[in-house]
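Only one protein chain is missing from this complex, and each of the others stays in its spot.
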Amino acid sequence: MTRRDRRLLWLRHSVLMVISVVMLAPFYWVLKASITGENIYDYPPHLWPVRPNLFNFVDVWYLIPFPRYLLNSIIVSLIAVAGNLVLNAIAGYALTLPFIGRRSVIVLLLSCTLIPFQATIIPAYLITAHLGLLNSYLGLALPLLSTIVCIFVFKASFDAVPRSLIDAARIDGLGELRILLRVMLPLSTPAVATNVVLSFIWSWNNFLWPLIITRTQDMQTLPLGLARFLSYMEDTTAALYAFVVMVLAPGLLVFLMAQSAFMRGLTTGATKG
Amino acid sequence: MRWRRVLSSRFVIVPTVIAVTIVAWNVYVSLHDHGLLQGRVIDAAGHPVGGATVILFAHDFVTQVEKARTHTDAAGAFRFDDNDSHLVQLQAQDGGATSPRITIRLWFRAQDHVLQQPLRLAPAA
Partner (left out) sequence: MTRRSRQAAVVACFLAPSLLIFVVYRILPLIWNVVLSFEAWSPLRPATWVGWDNYAEMLQDDDVFWTAFWNTVIFLGSQPIAIALALGIALLVNSDLKGASVYRTIVFLSYPLMTVAVAIIWHLMYNEHGGLINYVLRQLGIIHQPIAFLDSFAWALPSTIVANTWQVLGFFMIVLLSGLQNIPPHLYEAARVDGAPARARFFRITLPMLRPALFLCVVIGILNSFSAFDLIYVMTNGGPGHATELLITYIYKQGFGETRFDYAAALTVAQFAMLLVLTWIAHRAVGGNAGAIE
């Protein structure tokens, strides 16, 4: 490697390090605020935690019903993930079969991605109220039960299965559902992983919909609990930041465990099947 | 063989570790949550003080409210038996001398705790 190349490499690494520090700084700051023993609203703040302790987390535990919020979030996410897996798999499979109007259905679905959720909140609220699903787990999960990006993820994966396998299965007399379960899905584990991760993250982080739909405190999900805590306590206590750390931990854990599936899912969705 | 691969995947190990930690923590909590608070009171010279009053303040949203009182025995030791809060303050009094209010933060409600430092009475100025 020439000297010029080595210098360029150093330059590249140093720029990337600076960027990394900038991107990680907010994480560190909130973590420090949650464990430091000083008053975080004093100037000047210390860069390192002073007398670090974990007692803010104890305060949060007894101040808000964290297990209840966690349970609500988990249940809603489980319903959303399960629904997504089933609905998206069968819809993605149906899109690989030839039928009249297949192109129009695909175009219809693609154009639906342009309708952002925020353009639908008021009628969606009214519809859910008519269905009597306000303030219920099913009502919270219903709009998220199927996502178009994930349908196309499945479709792309199913399209890649060699036709010979499908034809062999058809000759053996397997029905469509059996083909899906026995042939397609076992060969599409990345698509399943992507679906699970994407639908979990989207339902876990959802804030606007639970804000509109929940009516009682014990049905709130974690993002709502966090926002309510902020409005009660304003920014007067470090317990808020301990709550933020507690809320972020599961999401970060899932992300770190399933990074590649997540990133792959976003880029596959990007190429839109 | 396939079972071993499934079991050693991170999606099994991480939740299992978390579950085991939660169970172990709950066991620890249930063994140590009798609400016991023990400590000693000494005067400004370092001698144990018998018969001093010790006041327990318990956390109530944003203030501390007096919960219980007790007296030290001849050796200057005191104990409270039914603390059920996770954030308490203790203060000792004997005649005119008082000690500063010590804040104690516990890991869980009604945790058994023994004070490391005794409450030191300072003469009223």
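Quick notes
Chains: A and B, in written order; residue numbering restarts at 1 for each.
Basically, a contact is a pair of C-beta atoms (placed from the backbone, for glycine too) under 8 Å apart; a residue touches a chain by one contact, two chains touch by 3 or more.
Because the structure is a prediction, the values reported are computed rather than measured.
Across the entire complex, contacts from the unshown chain go to A. Here the missing chain is touched by one residue of A:Thr2, A:Gln118 or A:Thr216, and it is A:Gln118. In the complete assembly, the contact with the undisplayed chain comes from A:Leu230, out of A:Leu54, A:Leu138 or A:Leu230.
In the full complex, subunit A touches the omitted chain through residues 12-13, 15-16, 19-20, 23-27, 29-30, 33, 40-45, 86-88, 90-91, 93-95, 97, 99-100, 105, 109, 112, 114-127, 142-143, 145-146, 148, 151, 175-177, 201, 204-205, 207-208, 212, 222-223, 226-227, 230, 235, 240-241, 244, 247-248, 251-252, 255-256, 259, 262-263, 266-267, 270-272.
Quick note on the criterion: only the chains that are shown with their structure count from here on.
Rounded to whole angstrom, the centroid-to-centroid distance between subunit A and subunit B, based on C-alpha atoms, equals 40 Å. Those residues of subunit A that touch subunit B in the complex are listed here as 53, 55, 58-59, 62, 253, 257. Of all residues in subunit B, only 10-11, 14, 86-87, 105-109 touch subunit A in the complex they form.
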